[in-house]
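Excluded from the complex is one protein chain; the other protein chains are retained at their positions.
As written, the chain order gives the labels A and B, with residue 1 at the start of each chain.
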Amino acid sequence: MGTFIQQVFNGLTVGGIYALIALGYTMVYGVMRLINFAHGDLCILGAFVGLTLLTGAAGSGHSGAVLLLAAFVLAVVVIAAAGVVLELVAYRPLRKADRLSAVVSALGASLLIENSIMLIWGPDVHVFPGDLLPATTWTVAGASITFVQVMIILASVLLMAALYLFIHHTRFGTAIRATAIDQDTARLMGIKVNRVILTVFVIGPALGAIGGLFVGIYYREAYFTMGWTYGLYAFIAAILGGIGNIPGAMLGGVLLGLFNAFAAGYISSSWQDAITFALLIAILLVRPTGLLGEPDAGKV
Amino acid sequence: MPGISPSRSAPKSPARASRALWPLLWVAGLTVPAVLDSSWVSIAAMFAIYAVSALSEDVILGRGGMFDMGHAVYFGVGAYATAILNTSFGWPILATLPAAVLLAAAAGALLAGPLTRLRGDYLLVATIGFNSIFVLTMQNDPGGVTGGSDGITGIGVPSLFGFPLASQSAMFWLDWVVLGIVLLLMRNLDRSEFGRAQRYLKQDELAAGTLGVDARKVKTQAFALGAGLAGLAGTLFAVQLSTVSPASFVFTESVTLFAVVIVGGPGSVPGVLLGTALMFVVPQIFRDFAQYRYFVFGIAMIAVMVLRPQGLWPQRRRRA
């Protein structure tokens, strides 16, 4: 029983992180039908930006909580700005081009960001400081839950709730949903589609930066290829929930986190990723629109 | 018809000139070992190998319009088939070649079963998944035949009529002849009903269906052909390096092949060759700056797409 509860908490923590990153993929896909391959790398860039502040200010005498907050704010601001630049430079000029051009541009942006991290911070694994947060651990039904886990789960839930309210209960959220359904009609209705897309490139990377920093804090490490690894997992989460569907990304993240946590307990770790990918392919074949996506209506 | 410029006769003479140009360039390439030093010979050999592999990706992605982002799988199947058959079973290299082609083609046809049921981005994501599964499987060394992360070393040299093609130049000629054959196949593909059926499907699948084009069949054949040619390139690759390991077939390689086709010009043989030269040969020349390779790739991919979304050397309109 203890192990089971333990895996649930581990799974929820990782799932919360996946969900935060997955939201960026799914929102961009929703409004412009583009897999933003650079998103995972942006998120990990956020982890590095935060890490730089944390290590740079290590001896400044501020408390861990203040430093951490500052790291999150800096990461969010820098990555949201990077998201905007990405959209303006790499994607907006290709709005009318063949979609493959945008895909290759996204792949180029991914390589560019990943290798920028490598050139700036080097190819080595960076260790996150471990003394920023209380080392408090609670024991619940035989499972030990750390402060970091509770923080990540709570923060993810709060952020997702805020996003959900924003999307479903504000005028701008309605504009985003309308653009996702039909860009051209949205434009005819007077919605400024470019502004909607730009906003999505602020919100997605901002949430992703928080997710990326959580990755660093939770695993206490960061390295330049990490964006690909976690990005792919988050992307699978987005597909699992139904790409383009915001609650779907949240659900998919949590389910994938739980799946990974339990798979780690029962399946040899060297095959675990292969099984995750097999799961991905199975979902695509059985229900490509994911758990919460609407099945495609056959159209002629 | 006002406003429609291409007249029937005008563009023909340059086209005819370029038709004669390509075989000449290929023949000129044969002299590389005689006029350039050995490092250039191996660069030219790698160009030929990657060109075959990029052209094979073009069969599926450029001509077929199917977003295959796991093409390194078929390249890898060919390379591993040659490596395993040669080192574990003692087959001569040239005897492994047809086996590698057939195994890769079979893998392509097999994966095409589920893949052709998917469209666009879903197909792309599924191929990424297959690529990852392939690499993880090779790393996990099932049955102890793939050598795990270290791969397989000590692959032999091919011999022709008892003469070992051991020298760098001999291997180059082998690669170059294979490239020549593949270029001929691509030319024939353009002029065959199979190649046209691919174009019909890519441009309008519904209309193609009502004309009798069997989409599943044509797509499966395209996957088998593209995969088989990639397997051919895989054999050459294994022989050239005399070693194979999972790292050569990771997703990044698939992305590069994908980008070569789109950046060069989908469906365009000169475009794909140009893309191959830029993405695989240029980095060999600037080896001292190896850590900047993907950084520069990234910038180049964005820049080319933004400035020339149709590719550097797009496919020209052709008569069937």
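One rule holds in what follows: a residue touches a chain if its C-beta (ideal position, glycine included) is under 8 Å from a C-beta of that chain, and two chains touch if they have at least 3 such contacts.
To be clear about the criterion, contacts and distances are computed from a predicted model.
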| query | Name the absent chain by its UniProt protein name; which of "D-alanine--poly(Phosphoribitol) ligase subunit 2", "ABC transporter ATP-binding protein", "Polymer-forming cytoskeletal protein" or "YibE/F family protein" is it? | reply | "ABC transporter ATP-binding protein"
| remark: Given B:Gln221, B:Thr235, B:Thr252 or B:Thr276, the correct residue touching the omitted chain is B:Gln221
| field | Of B:Ala20, B:Val35, B:Leu206 or B:Leu307, the residue in touch with the unshown chain | value | B:Leu206
| said: Given that one chain is not shown, which residue among B:Ala45, B:Leu61, B:Leu179 or B:Ala197 touches it? | reply: B:Ala197
| task | Spell out, residue by residue, where the missing chain touches subunit B. | result | 1, 3-4, 6, 8, 184-185, 187-189, 191-197, 199-200, 203-204, 206-215, 221, 225, 317, 319-320
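Everything below uses one rule, namely that only the chains that are shown with their structure count from here on.
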| field | Whole-Å separation of chain centres (CA-atom averages), subunit A against subunit B | value | 33
| Which positions of subunit B touch subunit A when the two form their complex? | 67, 114, 117-118, 120-122, 124-126, 128-130, 132-133, 136-137, 139-140, 206, 251, 255, 258-259, 262-263, 266, 291-292, 294-295, 297-302, 305-306, 309-310
| For the complex, which residues does subunit A have touching subunit B? | 29, 33, 35, 89-90, 93-94, 97-105, 107-116, 118-119, 228, 232, 235, 239, 243, 270-271, 273-274, 277-278, 280-281, 284-285, 288, 300
